[in-house]
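For this depiction, one protein chain was excluded, whereas all remaining protein chains were kept in their positions.
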Amino acid sequence: MQRNRFLGDLLSQLFDRRSYMRGKDDTRDIFELCQALLSAEGQVSGLRLAATILDRYAALEQNEKTAFFQFLNNELDIDAQQVARLATEYAKTPTPAVFQKLSTASEPKRQELFRRLNQPVGATQALVAMRVDLLARLKEDSDLARTNLDLVHLLRSWFNRGFLVLQQINWDTSARILDKIVAYEAVHHINDLDDLRRRLYPPDRRCFAFFHPAMPDEPLIFVEVALTADIPGSIDSVLSDHRTPLDADQAKTAVFYSISNCQKGLAGISFGNLLIKQVVSELSMACPQIESYVTLSPIPGLNNWLATQTEDERHGNTAQSTLDGTATSEEVRAMAARYLLMAKRDDGLPVDPVARFHLGNGAMIHDVHANADTSPNGAAQSSGAMVNYLYDLTQVERNHERFAMDAAVVASRGMRALSNATLATQTKE
Amino acid sequence: MQRNRFLGDLLSQLFDRRSYMRGKDDTRDIFELCQALLSAEGQVSGLRLAATILDRYAALEQNEKTAFFQFLNNELDIDAQQVARLATEYAKTPTPAVFQKLSTASEPKRQELFRRLNQPVGATQALVAMRVDLLARLKEDSDLARTNLDLVHLLRSWFNRGFLVLQQINWDTSARILDKIVAYEAVHHINDLDDLRRRLYPPDRRCFAFFHPAMPDEPLIFVEVALTADIPGSIDSVLSDHRTPLDADQAKTAVFYSISNCQKGLAGISFGNLLIKQVVSELSMACPQIESYVTLSPIPGLNNWLATQTEDERHGNTAQSTLDGTATSEEVRAMAARYLLMAKRDDGLPVDPVARFHLGNGAMIHDVHANADTSPNGAAQSSGAMVNYLYDLTQVERNHERFAMDAAVVASRGMRALSNATLATQTKE
Amino acid sequence: MQRNRFLGDLLSQLFDRRSYMRGKDDTRDIFELCQALLSAEGQVSGLRLAATILDRYAALEQNEKTAFFQFLNNELDIDAQQVARLATEYAKTPTPAVFQKLSTASEPKRQELFRRLNQPVGATQALVAMRVDLLARLKEDSDLARTNLDLVHLLRSWFNRGFLVLQQINWDTSARILDKIVAYEAVHHINDLDDLRRRLYPPDRRCFAFFHPAMPDEPLIFVEVALTADIPGSIDSVLSDHRTPLDADQAKTAVFYSISNCQKGLAGISFGNLLIKQVVSELSMACPQIESYVTLSPIPGLNNWLATQTEDERHGNTAQSTLDGTATSEEVRAMAARYLLMAKRDDGLPVDPVARFHLGNGAMIHDVHANADTSPNGAAQSSGAMVNYLYDLTQVERNHERFAMDAAVVASRGMRALSNATLATQTKE
Partner (left out) sequence: MQRNRFLGDLLSQLFDRRSYMRGKDDTRDIFELCQALLSAEGQVSGLRLAATILDRYAALEQNEKTAFFQFLNNELDIDAQQVARLATEYAKTPTPAVFQKLSTASEPKRQELFRRLNQPVGATQALVAMRVDLLARLKEDSDLARTNLDLVHLLRSWFNRGFLVLQQINWDTSARILDKIVAYEAVHHINDLDDLRRRLYPPDRRCFAFFHPAMPDEPLIFVEVALTADIPGSIDSVLSDHRTPLDADQAKTAVFYSISNCQKGLAGISFGNLLIKQVVSELSMACPQIESYVTLSPIPGLNNWLATQTEDERHGNTAQSTLDGTATSEEVRAMAARYLLMAKRDDGLPVDPVARFHLGNGAMIHDVHANADTSPNGAAQSSGAMVNYLYDLTQVERNHERFAMDAAVVASRGMRALSNATLATQTKE
């Protein structure tokens, strides 16, 4: 099939790129073109109209884009009174005919517009890019949130788990995609392709990404994994240029040390939970001798929280000394454990966003480490402390349930002791 | 990338097939599992729950499937009064917050259920199969049309043009897919793979199909094309075993002689228009010397219509002699032309369904032929007559527009004369 | 890389097919063209000359092909006196310069011609086809064996194990290749693709083939494997349409029940030994629970041998009753065992060619079965008896060594007893 698959792709692209396909001679403005796409014309000439609109959109000035979104928001909204009327009718006579009218009426026309735009090669990516523009306008024009809700609703449906494809990223991957990995790495900065080689090339490194078939060159999310002998206590040791790579067959631990979302236009659509579990499953088949699946994660909110804790008599000195960099490693660990296990928001969930993500996935807090991230950013946000979240596939559902139901933070015995020890120590004084 | 792509696929499938993933030990019934999938549990264990539900569904008895659809239809419907209330509120205060509530309320929960079911490998195909079951129940329980509307709405979004992949089908295609072509051919029956060889192997034959990436072994629609010197007047000559294949470089005409939709579960979602245009485009690049793109199509409604015309004084004899098989070729052609150009439904559109399809795509009626399909089916439905619809890419939009606006049937000068000639001849008598 | 790889291939083929590349206007005859290819012209225009010669050759009449081979055999032979002179010189002064002259002189020019012919796409396959023509002429003109030696020498080098690629053949394979499997099956006839489906589609069937990258659509050799619970005693039961397929995970035995060489033009170049061992290795990784790797093989020489044994007093009656079909199963088995273990050629090797192949590969004779092949061919050649050869990868080297050194036939204890039991029984009478 390979030849045919390719031929279809190649010809499609050539076809889509032909200039007459891009409506360069069409004198209508983008608003008229959108109305045309929604009309009967859209049924026979949808591909050309969609390509034309997407080309025009890409060339708009910033203020024109704003006007375009306002058009979507206001001109292509629902007729609420009609919806109310039909809903009332449906409540009385719930027939399919009424249901159909109500369904049609309650979906804003912009949703159908987005679907009809998604026809030429590259359209899905163009719509994801369009949402980036939209998100940038939400702060100034919060009313555009209605269009955003429709767009994210559609994207969530299109980027459904069933359509995602997991791919391993390594040195056999194309430079085009590797460029994206360099650009999208959000946790531990990568300078360039030669720097990336250090992350991908050694035999004890793995990287996996989700892709969508309509955007084959654009990773959606990726995770970098280090295969190690033991659960590591420092990102510096994991990323050190001077370490001796481990033979993959010897690894006992898989460390998820960096997870990066790639597409701003897909903000609010979560792939991380699915990715981690899929990668755990795949590694467990490829390297069955691996015993532990852990993260080595930042604690982004630690120092901010410590700063609010300085007035607290019981452990104020330790909080301050941690911030000052004068605390012992054990003190730093104790403060980190205390923060992760006990610092809660008003809704009862942990203050720390990374903790919320992993605990929400069903992971547990396994261990914390001082002097684990000596980068300026690591020092600033967590005084160098990092945390291992442990993914035990036999426990994740139970852990998740306890977290979802009771906001229970599952932690190892050592972590629980450490977080309490803090208090004990402090109250002694 | 090829290696990686494959590895991900392979491992995913192994993973998905693991028995613990299929919830064999879960004691809940399918209704409880659906509710669980819609709850918080669905967020962390969605993949497993979805796989379990789809497995359970596939094993249901017929009456249990009926109960399952009634559950979707009634238990997972909207709360119409809440929708009415929120729509009224939105009409007054069109804020994003109210819009979001209204959006959520006006979408039946079964839509979210379908989306969450679409997680394991093979789920998309399972949902398409589920719709086949649903369609079979619509006749007896027309109320299920509400669930059908939701499912087709979702499938139309998922099978958006932007996600479809055109592939050439030929003798390099896998036997697995060729088996499907044999099974799905709906116009001119194919016995088996060795019979299919006659359709695909000669150098003057082409076949193209649309696929969806989540169903890589299942064609959605395919078209069979004969490359010929002239516009053919008989399917028998096109499919004859004794013809000498033409070198593709010599072809002046591409004949679309068979178009088959493959997926009953996607009934109502139209791919034919898109497929024909894409194939015209691709052939025009691969074989730039081709001058005409025509169909050689059946006229399924001719004889039924003729039977209703026998009382008509003006051409009744010809209608009857056409039905009797005693008419001359010219008389048969004249009746066919008259039928295609003039026989209309109450809504003004042509009576003939194939005519509606091609004219709706912007094709024109080019020519009709007697003795063109001598199969029993051809004799029974159209006294052996067939028609060429012509796709002229420079005219399809204009033709479509005239058809869509005014129900105007565009036909060649010869066809117009022939359809009028009938009258002339008849009135002479 | 996939896209690029394909593009290169596609363009190369288009290029090679261009008519000016095929030398249609070149007025020289094939002999002059061969001389030109061997001259300086061959260095700059080798691709075109080679394509022209191969095209011309394919269009030759039978007697012209004979003349072509005689040209190769006589005009492009070595100058033996020059070789003798240079060899004598090298014996005295073994310098690189003399060695080079001797090397060049001792290789017939036809070898360089074959190499230079191997330039256009498809040339390797054309040369393999040329050897088919050559082999057909060997009987009548045994002198052509010199050219045959050179060609097989080159083909053996080109079809070196390091260049072969193992591929699994299944229902995802292209129809083009499956057609070849149908055509090349040499042991148990396959009617057509629909018949082949029974061999490939069930979950307890496997098929593997070696390919050469320059002939991607042409299998070189393939083996068909049945995964079974036990070691089977009958090909009829293995190929029965009515059996219930086994889940591959449940199989304890892999049965190699058919091995077919595909390319007559590669006669004399052995792939079977390599294929069996590679397939054993691959199956042992994919299905680690498999315990036994056996064949279910014909005994082609049994009845011929029995016919020569009828005069032998000791077991003449059993030999005759086996031939007559009146022997008991145990008697048939005993005769088969005796034949396989004891019937030897003058060189001490077994009479049976299939036995020589498997024993030469290091297999052992595991068991024999009566009524195992009830086809007319099976009855005629071996009175329905078949044999299992067992491949125990831990023993094949030792077995092979004993066979190669001492012509020792390794057999199971049961087989040894059975073959001796025959004598015992017979001598009792």
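The first chain written gets the first letter, and so on, giving A, B and C; residue counts start at 1 in each chain.
Assume a residue touches a chain if its C-beta (ideal position, glycine included) is under 8 Å from a C-beta of that chain, and two chains touch if they have at least 3 such contacts.
All values reported here derive from a predicted model rather than from experimental measurement.
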item	value
Sole residue of C:S174, C:T228, C:Q263 or C:S382 that reaches the chain not shown, by the stated touch rule	C:S174
Selected residue (touches chain absent from view) among C:Q70, C:N118 or C:S375	C:N118
Residue touching the undisplayed chain, where the options are A:A58, A:A97, A:A136 or A:L193	A:L193
Options C:S234, C:Q278 or C:S292, residue touching the unrepresented chain	C:Q278
In chain C, positions touching the absent partner	1, 3-5, 7-9, 11-12, 14-15, 40-41, 43-47, 77-78, 80-81, 83-84, 87-88, 90-91, 94-96, 99-100, 102-103, 106-107, 115, 118-121, 123-124, 142-143, 145-146, 148-150, 153-154, 156-158, 160-163, 165-170, 172-174, 177, 208, 213-214, 273-274, 277-278, 281-282, 285-286, 360-362, 396-397, 400-401, 404-405
Contact set of chain A toward the excluded chain (per top definition)	1-2, 171-176, 178-179, 192-194, 197
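Simple rule for what comes next: only the chains that are shown with their structure count from here on.
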item	value
Farthest chain (mean CA position) relative to chain B	C
Pair of chains ranked first by number of touching C-beta pairs	A-B
Shared interface numbering between chain B and chain A [over half = same, under half = different]	same
CA centroid of chain A to CA centroid of chain B, Å	37
Shared interface positions of chain C, touching two or more other chains	1-2, 174
